[in-house]
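Everything on this sheet refers to the single structure shown next.
One chain of protein is taken out of this complex; the other chains stay put.
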Amino acid sequence: MLLKNATVRRKIVITLAYAAVVALLACAPMFLSDFRLNLLGKFLAYGVVALGLDLIWGYTGILSLGHGIFFGIGAYCMAMYLKLEATGAGRLPDFMQWSGVTSLPWFWEPFRFFGVALLLSVLLPMLLALLLGFFTFRNRIRGVYFTILTQALVLIVVTLMIGQQAYTGGTNGITGFRHVLGFSLASPSVKNGLYYISAAALVGSFLLCRRLVRGPFGKVLQAVRDGQNRLRFLGYDPAKYQMFVFTVSAGLAGLAGVLFVLQVGIISPSMMDIVPSIEMVLWVAIGGRGSLIGAAAGALLINASKSGLSETYPDFWTFLLGGLFIVVVVFLPKGLFGLLARLGARMKGGLGDAMAGGRGRAVVGEDHR
Amino acid sequence: MSVWLVQMFNSLSVSSILLLIALGLAITFGLMNVINMAHGELIMIGAYTAYVMQNLFADYLPASWFGAYFAVAIPAAFCVSFLVGLALEAGLIRFLYGRPLDSLLATWGVGMVLQQLARTIFGAPNVGVKSPEWLNGGLSLGGSVLPYKRLFIIGLVIVTLIAMYLYIYRSAAGRRMRAVMQNRQMAACLGISTRRVDAMTFAIGSGIAGVAGCALSLIGPIGPSLGTYYIVDAFMVVVLGGVGKLLGTVAGALGMGVFNTYFEFWTNASLGKVLVFACIVAFLQWKPQGLVAMRTRSLD
């Protein structure tokens, strides 16, 4: 009875907390300025990346320093559509004219259509991730070696993007958008709509990731993380699982790129480079790896503080971020969320001791559920 | 002189720079299995040491002495990076042995802090280091000129390599180092202070990064984020060459240098990089043991 009570109560509290977060996200447009709302929308897109990173790093033990690329490819795909839309039919994007390109390159053609661009912005990152995963996980290249390869991937993709200026816009990237599906990107109501789409995408990604990390599938992922060699001898092929989650994670980053470019209005190589890629990992590390809420909250928290602090004290911000990174990795492997959970458990334990013994047992019993 | 010979010299030159950057990593990554992402910043520190030396010589010594600054800068860069490495090991790395991914992330944080520190001290824009007179010009050979700077770097790599070889394989300290890296418990039982060996090993790897930074100041301007782009290539060299083998690192650097130069010659700089990456991944399909050879008989 007691055990059931505690479980039910816990479920109610968690449900209420989720409801509160969703309500807060829904009401934000009412009390935030357009500028702030746009920023929040961008952070929500980052939150989607963080969820995908946590899925592979926190739950499956694959550290990718290459998610900027997947994010960037998603963003570029959408940016190509927006650019063509803004340029108008029959004309060439400005940067192509400057570089002396005379006709639209063939690989730009599909991006005339919003649906195709949206699809490709998720599928291309997934395809690239699948390829890299196929050539690494199958050969048991993992751990730091895999991580180094993902970083090398960033370096070459960015070099390629900058090098092929005539087709990609080079260092400046792609910008100067006007409409999406006929709606003006400058209008406040469209911005509001994009915010809501970002919020919905974050909630949707959260539900997807939660579906993956819970239940039998999540247990296999955890086993891949903690002992993939052992898992082989139980008849599982860890490489397939690694490829699968890595691909899903890249797709989420691509989706986030779409949301980003729609709200920020520009994408350039510097937003997908080595440093932004590792910053994405940092959100997860600080927020709390191995906890989806922690990862998403980390992305929001870090970016909010960054936009607050780095405007006024840019030097101080870098020192703080670097220092925080060191402290969290060395002393708080589960991030701030893990710290909160531990404090929460301690407080709960303290309360349990203070109350009648029966309730304390209920808490213990819960662990054995 | 034929295009091929010039290409050969260029690839040798690129290889020598890659090797100089990767040698320090070969020690910290290859021997200690610590992923030091701040290695690039140690290089940056070495480069700024050369810059400071240049300024000191220009300000306080007669102009005729200026040419000697670089000869002083190399050992100075080694010492400064060595000391920074020593502090880094004592303050952070020693908590992270056996956690390679965490060492990667924490040292990235260190790199961020060091870069910002450099920005605060020297300013964000790149600064130039004026090469000493005796390194300007080049060796004329059959109609083309081999720059002295490039030749000097090749020479510097060879000297560093020989010094490292003698230290690791021919000295008592090197023997202790190898003993600790191969079997920590056993070495400790034999009375070797593993703490001191760890610190020394890491500091030497860092010092070599400083020397590399000094060399880099010869071939271009230097800035706070100098190391960021070299670090990835350097890690690729170590991974390609096979972890834990000095000879492998040399082979890795030569391989990457040669392929890089030729691909860039045939295509262009950006496509060349893509091809090199593709080659590395293809190579790993054929010889993934190059990466995991150290753990053939144990499970996880």
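Read from first to last, the chains carry the letters A and B; within each, the first residue is number 1.
Heads up, the rule we're going with is that contacts are C-beta pairs under 8 Å (C-beta built on N, C-alpha and C of every residue); 3 or more make two chains touch, one makes a residue touch a chain.
The rule we apply is simple: contacts and distances are computed from a predicted model.
Chosen from "Heme lyase CcmF/NrfE family subunit", "SPW_0924 family protein", "3-isopropylmalate dehydratase small subunit" or "Urea ABC transporter ATP-binding protein UrtD", the protein name that UniProt gives for the omitted chain reads "Urea ABC transporter ATP-binding protein UrtD". Only one of A:R10, A:R91 or A:R230 touches the chain withheld from this view, namely A:R230. Touching the missing chain, out of A:R9, A:R91 or A:K240, is residue A:K240. Residues 212, 215-217, 219-220, 222-223, 226-227, 230, 232-237, 240-241, 244, 367-369 of chain A touch the missing chain (whole complex, contact as defined above).
The definition used in the following text is that only the chains that are shown with their structure count from here on.
Remark: chain A and chain B have CA centroids separated by 33 Å (rounded to whole angstrom).
Taken in their complex, chain A has these residues touching chain B: 63, 132, 135-136, 139-141, 143-145, 147-149, 151-156, 159-160, 162-164, 227-230, 274-275, 278, 281-282, 285, 315, 318-319, 321-326, 329-330, 333.
Residues of chain B touching chain A in their complex: 35, 92, 95-96, 100-102, 104-106, 108-113, 115-116, 119-120, 228-229, 232-233, 235-236, 239, 268-271, 273-274, 276-277, 280-281, 284-285, 288, 291-292, 299-300.
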